[in-house]
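Here is the structure we will look at, set down as structure tokens.
Yeah, one chain of the complex is gone here, protein chain that is, but the others are all in their spots.
Per-chain numbering from 1; labels A and B assigned in written order.
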Amino acid sequence: MKNTKERLSERVFLAIALSTLSVLALITVFIIAKGVPIIAKVGVLNFVFGMKWAPSQGSFGIFPMIVGSVSVTLGAAILGVPIAICCSIFLAEFAPVKLRNIFRPAIQLLAGIPSVVYGFWGVIFIVPFIRNYLGGPGLSILAGSIILAIMILPTVISITEVSILALPRYYKEGALALGLTHWQTIRSLLLPAAKSGIVAAVILGIGRAIGETMAVIMVLGNAVALPTSILDPVRTLTTNIGIEMGYASGEHQEALFATGIVLLVIIMILNAAAQYIVRRKRSR
Amino acid sequence: MRVNPKTTQRIAKVLIWSSAVLVIVILLNIVFYILIKGIPQINWQFLTEIPRNMGRSGGISSTIVGTLLLTLVAVVIATPFGIGTAFYLTEYTREGRITRIIRFSAESLAGIPSIVYGLFGYIFFVTYLKLGWSVLSGGLTVAIMILPTIIRTSEESIRAVPHLYREVVFSLGGSKWQTITKAVFPSALPGIANGIILSIGRCVAETAAVILTAGSALRMPSSLLSPTRTMAVHFYILAREGISMEKAFGTAALLIILIFLINVVFNMLVNRYVAKGR
Partner (left out) sequence: MMKFMILTYKRIRISAIAIVLVLALTMGSLSGCSQKSRTGIIVAGSTSVQPYAEIVAEEYMILHPDTEIDIQGGGSATGITAAQSGVADIGMSSRSLKDEEKGLWYVEIARDGLAVIVNPANPVQDLTLDQVRGIYAETITTWKEVGGSNSKIHVIAREEGSGTRSAFTDLVMGKTTEITPRAIVQDSNGAVRQLVADDPNAIGFISLGLVNDKVKALELGGIEATRENVENGSYKLSRPFLFVSLSEPTGQTKEFVDFILSADGQKILMNEGLIPSSKGAGK
């Protein structure tokens, strides 16, 4: 028999949940409502594939920014994921307990460094290095990729490590008993078994990389044109919003929200992919 | 030609250890560079005076207060809503399409770049609700940003509580409310606290959303409606515009120390609860 306290508490929880969800819905609706008019006006294809971004002249093509986001993120993944996987293997398989207790907090600390500090460090160390030894202005896709690779390390490492540790002990013990070396065990058995976790980790890392703004706004150069090499300055979808948010009026502002919609779509696709992979693994 | 497995083992070991070393080296480089240049800047004056001359002289007291106030507002608003929602989703509803949709939305919202939240916050809180650039605008915006994280971590911790705990309370004649308060919540607390502390770290480090909503005014905030500059924003402006590299380093050092302390506190809390015996 439900007494009043019971019913009241349930109503209160429901109220809380609904308000939370309505706020979250508000944001989504807001972003979409603000951004859709301009996409409708310019045309989806023109917006997404348009080559020219010059709002003061009415050009709203974000393709250069999409290329910017993709190339910087891809670069970050190429540089960061192998290192992250190696570090996870290190944590799960190779590190003695004492080192593990140092390395894991170290990764946490890496995760806690504010993105503006990363950006600053990049401007001081990475950008001049690229400018002096590789050419170009230094502010480039490469600089962004390096910084982002470092920034996604904690995410990818922690989730991958968890996936490896979650594997049953007998996997490893069986293999070793059969005479495989440690590395052979890892490469042929543990890694493939943890594959879905690793993929999920990488997708989450990529999601983080795509959403990053402050670190990359300092090292990317923010040129509005399509890049032709990794040494070219470039603008991502997020830095585009960041650098032009001062233009808070009319169509220009709507276009920035429209960019937000594109980002939202990308994030949703990535999340769906990650969820699908995790669910597929669970059903096995 | 078959490569000796022992050789691949050795090469692999070298590569893996090198990766770990590389990561540590990078971490030390970043952290030490900031700390070495920044800690000498931190003295009593730095901590208690407000910035003068655009931040070239004086201290950063107003930014410290701004950061703390904004984080407080965000956490105080987001925590009850986040935890309450998590409880509702796990305890009062059945797993179904609706809960899956809600979870998916929360995950997606967690992934939205903070700059988009900043844009939303500027238009909605600052302009439309006429709150202006203020601690409140910034706090509300950041609260919305950390909400999905708190919901997610709370939900995971609540789910992890064994059913046995709830059944014990039920079998003793307790109501649902009592199972929550006496069994589930205490058990899930470490995980929930984890989520909150993670979010606190995010509040402190957040720049993009804050600069658009709390503003960049240098004075000590006198109320929730005053604009304020947080430490992260202050560092960004100082470093970007080359106003004062020394003060920038000092601010960054303080930020890193603060975040480090938050992490340490969390780890201590976790260890204490784990040691309490579950």
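One rule holds in what follows: a contact is a pair of C-beta atoms (placed from the backbone, for glycine too) under 8 Å apart; a residue touches a chain by one contact, two chains touch by 3 or more.
Computed from a predicted model, the values in this text were never measured in an experiment.
Remark: the omitted chain is touched by one listed residue; of B:133, B:235 or B:249 this is B:133. Checked against the full complex, the one of B:84, B:111, B:201 or B:227 touching the unshown chain is B:227. Taking the whole complex into account, subunit B touches the unshown chain at residues 52-54, 126-127, 129-134, 136, 215-219, 222-223, 225-227, 237, 240-243. Not every partner is drawn; the one left out touches subunit A at residues 11, 14-15, 18-19, 22, 52-57, 64, 127-128, 131, 137-139, 217, 221-225, 232-233, 235, 243-249, 252.
The rule is short, and it goes like this: only the chains that are shown with their structure count from here on.
Here the spacing of subunit A and subunit B, counted between their Cα centres, is 17 Å.
Taken in their complex, subunit A has these residues touching subunit B: 2-3, 5-6, 9-10, 12-14, 16-17, 19-21, 23-25, 27-28, 30-31, 34, 82-83, 86-87, 89-90, 94-95, 103, 105-110, 112-118, 120-121, 123-125, 150, 153, 180-184, 186-187, 207, 210-214, 218, 238, 241-242, 245, 248, 253, 256-257, 260, 263-264, 267-268, 270-272, 275.
Touching subunit A in their complex are the following residues of subunit B: 5-6, 8-9, 12-13, 15-20, 22-24, 26-27, 29-31, 33-34, 80-82, 84-85, 87-89, 91-92, 102, 104-109, 111-120, 122-124, 144, 147-148, 151, 175-177, 180, 201, 204-208, 212, 232, 235-236, 239-240, 248, 252, 255-256, 259-260, 262-263, 267.
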